[in-house]
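Shown here: the complex without one of its protein chains, the others still in place.
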């Protein structure tokens, strides 16, 4: 099987670009994950996976990431992206990751994403201890992107 | 290289949620793959990959899955998702996986997905032995999701 990640880090970034893809590229670069190959995953924090702000990703590495993003070419529009990690009361349990984005403020996506984590724990009858949130907001100049992700690493 | 899967399992599930992502989360949970990190792949059954209903996925594992899903917030609407695995006459050959979903009944996506597998075998001039299908249907209450997938495992 593929190795199960043992560390995680919440990241976010925003940027303007000439195209949607280059705006995304710059946003993930500002989030500190722009020089890797992101592999999108849905969306469980493995048991005993520990937070580590010091994760260093080798350039070109294949990096499992749960992420959300939004791009917009409407000047003046506010866009926001958030990720959240719900940690269980039981320290041996997995956790749950949610991602969210929208043409709304950071406060709105933050409130929504906490509700999403709560719903995911409730439907598993899993007691929720704590929710870690990372979010970012951007007012579009010409073409902007907001990105938030949870990097899973080794 | 990444290890090539040797077992597979067809799964499906439906659910209602407060948001599109939590409806998806609950649908994959009912399908038995909700506590993993799904990595979307397109869509070949490796040679000698065997069906195994007893696959147990460790929480948080990175799991290659070919899948289709659909969400809807139209109350009363019927949605359906299906996956199919086409097995070749030659037991040493790879097989082909197709996924399909729509705002239609389960019978409709099932008929369509079998045609898709037949087309994929025909264009490879590969004799088709058998098609395994897994599908599910859901009538939306408020916000629903239908999910079907082929888990590839070790």
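We just call them A and B in the order they show up, numbering each chain from 1.
Note that a contact is a pair of C-beta atoms (placed from the backbone, for glycine too) under 8 Å apart; a residue touches a chain by one contact, two chains touch by 3 or more.
The structure presented is a predicted model; accordingly, all values stated were derived computationally and were not measured.
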Task: Residue among B:2, B:56 or B:141 touching the omitted chain - done: B:2
TODO: Out of B:39, B:61, B:78 or B:145, point to the residue that touches the absent chain in the complete complex.
DONE: B:39
- [ ] Could I get the residues of chain A that touch the absent chain, sorted low to high?
- [x] 2-3, 17-19, 21-22, 24-26, 28-29, 34-40, 58-62, 64, 153-154
- [ ] Write the list of chain B residues that the hidden chain touches.
- [x] 1-5, 39-47, 49, 64, 66, 93-94, 96, 98-100, 112, 115-116, 119-120, 123-124, 152
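Heads up, the rule we're going with is that only the chains that are shown with their structure count from here on.
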Task: Computed distance of Cα centres, chain B from chain A, in Å - done: 25
